[in-house]
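Notes follow the structure.
Only one protein chain is missing; all other protein chains are in place.
Note that the chains take the letters A and B in the order they are written out, and that residue 1 is the start of every chain.
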Amino acid sequence: MTPQPAPRPARQPQAAVGTPRSRVDGRLKVTGQARFAADHGPADGIDGIVHAVLVDATIGRGRITSIEARAALAVPDVLTVIHHGNAPRLPYRDNSFPDSIHPPGERLRAFQDNHVRFFGQPVAVVVATTLEAARHAARLVEVTYDAEPPQLDLVTAPAHEPDIYTRGDAAAALASAPVQLEMTYRMGRNHHNAMEPHAIVARWDGDRLTVWEKTQWVADPRNELAAVFGIPQAAVRCYSRFVGGAFGNSGRTWVHSVAAALAARELRRPVKLVLSRRQLYFGIGFRPAYEYGVRLGSERDGRLTAVVHDVRGETSRYERHSDDLALGRMLYDTPNFRQDVRLVPLDVNTPTWMRGPGWSTTATALETSLDELAHELGIDPIELRIRNEPADDPATGQPFSTRRLHECYTTGMREFGWHRRSSRPRAVREGDWLIGMGMAAGAYPAESAPAQAHARLGADGTVVVRSASSDMGPGTTTSMAQVAADALGLPMWSVQFQLGDSMMPPAPVHALAWTMASVGSAVQATCDRLRRKAVALAVGDDRSPLHGVPADEVVVRRGWLHTRADPRRGETYQQLLARNGRTHLEAVGGYEPPEEIRYSMYAYSAIFAEVAVDARLGIVRVRRMLGVFDAGRIVNPKLADSQAHGGMIGGLGQALLEHTVTDPRDGRILNANLADYLVPTNADATDIRAIYIEGVDNEAAPIGVKGLGEVVQVGVAPAIANAVFNATGRRVRDLPITPEALLMPR
Amino acid sequence: MFPFTYTRATSVHEAIEAGERGGRYIAGGTTLVDLMRETVERPRALVDIVGLPLSDVSATPRGGLRIGALARMADVAADPVVRQTYPAVAQALELSASAQLRNMATIGGNVMQRPRCAYFRDVSAPCNRREPGSGCSALEGYNRTHAILGTSEHCVATHPSDLAVVLTALEATVHMVGPEGRRATPIGQFLLQPGDTPDREQDLRPGELIVALEIPPLPRPLRSGYLKVRDRESYEFALTSVAVALHIRGGVIHTAKVAAGGVGTIPWKLPAVEQHLVGRRPSPDLWAQAAERAADGARPLVHNGFKTELLRRTVERQLRIVGGRS
Partner (left out) sequence: MNPENDAGHGRSGVSRRNFLGGGLVAAAVTPLLNATAEAEAAEAASATAGGVAQVLVRAAVNGAPVTVLVDPRATLLDTLRERLDLKGTKKGCDRGQCGACTVHVDGRRVLSCLTLAASTTGHEVTTIEGLADGDRLHPMQQAFIEHDGLQCGFCTPGQIMSAVAMVDDEGPARSDDEIRERMSGNICRCSAYPRIVDAIRDAQQVMR
């Protein structure tokens, strides 16, 4: 049953939305003029910046017994060294959801006690007038510790009580299933490694604090710093106009921001603190490592009768970060399902979201297990999935708002040449290379959150729209301008969308694929309202050519308000405002997700990968990838493709290259740099393609989008892993898949 | 970084005098500046030698190659004389690092580069190479990229240079100038295994400056090449690598030069492999048999055991690539 689409908000012509516009901030970025957090300084009116460098703990757990800062303070140009021994007590007011996205627990505090909770925890901050002096002095701070061996073993450490989801009777169904499979997948810890290291410039003016900070949510540093320092939120302002990639790593404010703000307050000077690449590995969060057990029970024809997930995921001791691992509950029609998720507190810093958080993890396990089942039964992997395609959401019983996953499969099969895949592994060889194809499905919730926007039409006919969102690469400033341009009937060049200032109308964190649906809908609503205001002014103005026309019959194109019946009858925004003596018109508007959600709303992915595995050397190269996405309306296909490339190449890293290595003796992270932690290079990204299934989803959002930013990395790693199996006949269940796992006999 | 003085040498003589007084030579800086930032290196005085006239590349009589120590990696890789006489040198260079690093780094610096061991590079971890007697963190630690050959109980760090593997295979000579005059030593004796003195990485006396690397002539025609195996497609140090040079005449291998990288505390010459090849006819079986000797003496660690087998396979593969087709 196809749900009825929500009524269209206006019959404005769609000229910008849906077109492949170039980024409006492209020029700023290619000329080096786009300013990221660490770029702020004199040109922004911030004079006298001094530099702060953190000192990191060199034990994995224990207590600081002494801190000797004399040698550091003796370095010329050093201003201060702050640590738990001399730092003021900070109020640390509570700051939980919805003012933040902190996981439950006690957030890490800056220099408030002598506990070391993980290797690398900041234990002091050194501030100097030159960067060289600050860095050098930081090395001279002598810290002694009472060290204990840290608990770092995900597999054996005691876990919290499990979070259990269950429907039907999975144990019984599994036991009586004609086909039973059991496997365990292991996924190493991954780090975002965005190109921009976290950075903050903090400046106090009396009791007011301004920060230029790397964040995906400008409200968050405001809320967190206000809470930490015990000052009103109104006393803090956060700017974050350009963010150098995030992938989830700046949805919350980390302890280095507090350290910088504290130093700035103590010194009464603006402080700049930039984390080193190394410090990113323990100074901010990461995608946690998992041990993921899957048991499947099915009929001989592949219909799943029971699915059981036993999951262990790492978290810190002081906060419980849990990823949303719900993919298994809704992807396939399984009447009996049980999932036990155990968070294992370890002596590490708290994980956080990373692209496709949770969904990508479950997809790796679930989609590989389905491939194993397909192989076991001799059924084509896509056919197997189609046989398990649910009519309604098996978890909630609700109908899907839109679910075009089947079309993703068939489109992908056709475009990728799936028929050329051999169902028998290790069947295709080209010289030294074994060739294989694999696929995987994915999904990501199409959710949204409250958002507001403000739009101002000037007498010159240009519009500025604002919302406190961010743009870490998806192209938000462009796509929002497109929405606004169409709603107002203006050409793109006369519309500007501004973000990145906590004083702007509130927007949610730029994550979880919320932004297009939430901020986009708010922008739509706000600009609709502004247009209707202009129209009302015109039709009520007896000197206007549109006087007396029913408002519903007036549309705007290229700034020309006119009647639909007779386009010549109309006037421009400029004429309207001028004649009415108005310098501007403005409107505020917002979006609230509906109270009652009557549909199951997800974006879907079907990822296809072809790999070449060196038959003797074991190295894996992805030759091509295709992602087919059901994400509802695509506001900008050019930007969408860039997102898709990002997600798929990110998934390549997940599958073949990335894992953070920790020394179990002391928690030291051993590959805390970009030479030893391997991210994909240009040479690794060969043939990457994306296709979007046509169709909007007006339940998911008034503007018909389902969100793309997260789903693009869901299903990629298992597609590649499955391709490796098809190529070699060897099933590798530990990610990343490295050559040592594929040194096969002749 | 610890403070230091910076001066530029305008002559080799001036440089050596400064070196004798404890100055550290800096050329491209890609190793030194990096390690100084980590405070692994803490020189008090840097002597910039990059302007010295030591970057010539020339063929030597009878078909050898002399490469000035200050020639940049990128220039050497592009040099027609190099590509003509010893293309494996160019190949190894082009597979090294990145274009930017190759524009900066010099040949001498490349051979002198220091290990990538994470414990060596982290001054808060015990490391016998940095501080003799403090212990080796890698032995019981994470050692996937460490060596299986030439190790001692004191150090297991791999020598990371690709070029040095080719130079070792081809038995290059390192030419130096120092306070006591000129000196030359085979590269196999210049680069030192850790043994009991892991802090001594090269046979280089105080104040000595490398001026050139010279590759001797080899019988022609010579087939050669460098194969580098790594996790990702580019911009990564070798898991294993192999340099091979063969002179085949009348269907018989007359000369074989083979060395491996990514596996040894120094580039690892493979005389047993070479001996197995000389006097025999190329064939897939020959490559496989010869390669069996490649890991003789290997002492794998917990995480790098795979290198033993991967090394054999890499040798076999490169023998086939270089010697396989006529």
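One rule holds for everything that comes next: a contact is a pair of C-beta atoms (placed from the backbone, for glycine too) under 8 Å apart; a residue touches a chain by one contact, two chains touch by 3 or more.
Treat the numbers as computed from the prediction; the structure is a model and nothing was measured.
**Q** One chain isn't shown here. Among A:G328, A:P680 or A:G707, which residue touches it?
**A** Of these options, the touching residue for the absent chain is A:P680.
**Q** Tell me which residue among A:D641, A:D663 or A:D697 touches the hidden chain in the full complex.
**A** Checking the options A:D641, A:D663 or A:D697, the one contacting the hidden chain is A:D641.
**Q** Can you say which of A:G32, A:G206 or A:P745 touches the chain missing from this structure?
**A** Candidates A:G32, A:G206 or A:P745; residue touching the omitted chain: A:G32.
**Q** Hey, which of A:I649, A:A700 or A:I737 is the one touching the hidden chain?
**A** A:I649
**Q** In the whole complex, not just what's shown, which of A:P76, A:G230, A:G540 or A:P567 touches the removed chain?
**A** Hidden-chain contact among the options goes to A:P76.
**Q** So which of A:H136, A:H321 or A:H659 would be touching the chain we can't see?
**A** Once the missing chain is taken into account, the touching residue is A:H136.
**Q** For chain B, which positions touch the chain that isn't shown here?
**A** 1, 3-6, 8, 26, 29-30, 33-34, 36-37, 46, 48, 50, 74, 78, 97-101, 103-104, 233-235
**Q** For the chain that got dropped from the picture, name the residues of chain A it touches.
**A** Here the touching residues of chain A are 22-23, 25-36, 38-39, 41-43, 45, 47-50, 73, 75-79, 128-133, 136, 192-197, 242-247, 269, 274, 276-277, 471-475, 638-639, 641-643, 645-646, 648-650, 673-675, 679-683, 685-686, 688.
We take it that only the chains that are shown with their structure count from here on.
**Q** Report, in whole Å, the distance between the mean C-alpha point of chain A and the mean C-alpha point of chain B.
**A** About 42 Å separates the centre of chain A from that of chain B.
**Q** Using the touch definition from the top, list the residues of chain B that touch chain A in their complex.
**A** Answer in residue numbers: 1-3, 39, 116, 118-119, 122-125, 137, 140-142, 145, 229-237, 239, 306, 309-310, 313-314, 316-317.
**Q** Quick check on the complex: what are the chain A residues that touch chain B?
**A** Against chain B, chain A makes touches at 58, 132, 135-136, 139, 432, 616-619, 621, 656-657, 661, 663, 665, 668, 670-671, 675-676, 678, 680-684, 738-740, 743.
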